[in-house]
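A single protein chain has been omitted; all remaining protein chains appear in their positions.
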Amino acid sequence: MKYLDEFRDPALAGRLFAEIDAAVTRPWALMEVCGGQTHAIIRNGIDQLLPDQVELIHGPGCPVCVTPLETIERALEIASGPDVVFCSFGDMLRVPGRARDLFAVKAEGGDVRVVYSPLDAVAVAEANPDRQVVFFGVGFETTAPANAMAVVQASDRGLSNFSLLVSHVLVPPAIEAILSSPTSRVDGFLAAGHVCSVMGTWQYEPLAERYHVPIVVTGFEPLDVLDGIRRCILQLEAGRGEVENAYPRAVQAEGNTAAQDVLAEVFEVCDRSWRGIGMIPASGWRLTPAFADFDAEQRFDVSDVTADEPSECRAGEVLQGMIKPDECEWFGTTCTPRTPMGATMVSSEGACAAYYQYRRIATPVSVRHG
Amino acid sequence: MCLGIPGKILEVHDARGTRMAIADFGGVTKTVCLAYVPDVGVGDYTIVHAGFAITRLDEASAIETLQMFAELGMLEVELGAEEPVP
Partner (left out) sequence: MDERVAGAVDRPAGAAEIESWSCPTPVHPGERVVMGHGGGGRLSAELVEHVFLPAFGSAASTATPTDAAVLGMPGGARVAFTTDTYVVRPLFFPGGDIGELAVYGTVNDLAMSGATPLALSTAFVLEEGLEIDVLTAVATSMGKAALRAGVGLVTGDTKVVERGHGDGLYVNTAGIGIVPEGVDIRPDRATPGDVVIVSGPVGMHGIAVLSLREGLEFGTDLRSDTAPLGALVAAMLAVDPDVHVLRDLTRGGLATSLCELADTARVGVEFEESAVPVPEAVRAGCGFLGLDPFHVANEGKLVAFVDPVRSDHVLAAMRATPEGAGSVVIGRVVDDHPGMVVARTGLGSTRVVDRPLGEQLPRIC
């Protein structure tokens, strides 16, 4: 069992498609929250092969996309500083600020480095005691444990030259914000599997109950995504609205308690602004007072760096599922991966980028029941 | 988000008090941190994200899931064969 190809088997996919076909009797709109799932859907053409009545709306599951413009500007400001080594995950490098991105800062001479893990940034800090090393800590709950451990390690090793620029966002408040919006068209959710590996599934119970919507914890391989959709549809057709775990090999109801313990030590809930959506109360994490010394925003005093989102970009409507990327008038013309207007076109998980990258040719009907 | 892929733990070691491992991702090996999965050991599969194992992958559960997929549609076929004449 290698946990990859087995969950990509075309024959089993065919069965899942057939089950979904057989179950659907009327239109339903499902939202996948996680950018990784958006990527899997578009890259495999899953939306092409589903029955027409099943609509997939791509939710705000891309932490890169939802990092507020202001935070990007502060990152650019910090990264431009002399003696700063700015470390980041690869995806953040091309997210546009008002006029430039981290790549441009690098071209102008800034020491901007891509790392795979936040622990690599801690190692850089240890190796460069006379430089300020900043790690751009973005992500959902899946990434927060890694960022938390980086801060703990830096603290344990007395690395006063290390700091974290925090921009963590939480999934349940985002789902609630969408559900409580009067313009929401979402009938059911595919919850982010790896977020739930960390946090468990218990946070979604009150939401499912209060709004009577199915919330299905879903994985990332094609069969996982199809099964998540299948279970959501079955619930909707039967009038149910419950939390269901379609990714049991990687998710337990209680989640990862070891990670949750460290998270509780290092982070506390705060209000957070989501690029393109606006402020969602209690939807983010910031460093606790015990670790506030490691907060890059305080260390570098960038509080006077502010930014307003450009009014033309409609990433917010895409993120809320109100329009599809190709329904935006800028899509593919003014706004392309080469000249992105908003982060949804830059991040490989952004819905706009996924649409642009994998733009489709109509699939012949006979293929659909593959 | 959450680009997490399955990795098999090949060996475990201690790095200055933190439990680390070498994980194999189908022919590519990488050092990963096991701090969050204290019960994971050599031979286990984990989901690795940003250099950290965040959960153990349960093989029995995976097999069960695949079995369920394989059996989809078969119950209907059986029932269909025995459908009563209206």
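Each chain carries a letter (A and B) given by its place in the written order, and its residues are counted from 1.
Following the convention adopted for this analysis, a residue touches a chain if its C-beta (ideal position, glycine included) is under 8 Å from a C-beta of that chain, and two chains touch if they have at least 3 such contacts.
As the structure is a prediction and not an experimental result, all values here were calculated from the model.
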Check: shown chains touched by the absent chain are A, B
Which listed residue (B:9, B:48 or B:62) would be found touching the missing chain in the intact complex? B:48
In the full complex, which of A:43, A:185 or A:212 touches the chain missing from this view? A:43
Residue among A:33, A:93 or A:232 touching the omitted chain: A:93
Pick out the residues on chain B that sit against the missing chain. 1-3, 5, 7, 22, 25-30, 48-50
Considering the entire assembly, which residues of chain A contact the chain that has been omitted? 4, 8, 10, 13, 35-36, 42-46, 48-49, 62-64, 87, 89-91, 93-94, 103-104, 106-108, 113-116, 120, 139, 143, 222, 325-327, 331-334, 336-339, 347-349, 355-367, 370
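We adopt the following convention: only the chains that are shown with their structure count from here on.
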Tell me, which parts of chain B touch chain A in their complex? 1-6, 17-18, 26, 30, 33, 35-38, 45, 47, 49-52, 54-55, 57-59, 61-66, 69-70, 72-73, 76
Of all residues in chain A, which touch chain B in the complex? 1-4, 6-7, 9, 12, 15-16, 18-19, 22, 34-36, 61-64, 89, 116-120, 139-140, 142-143, 145-146, 149, 153, 156, 192-195, 197-198, 220, 223, 227, 248-252, 256, 258-259, 262, 349
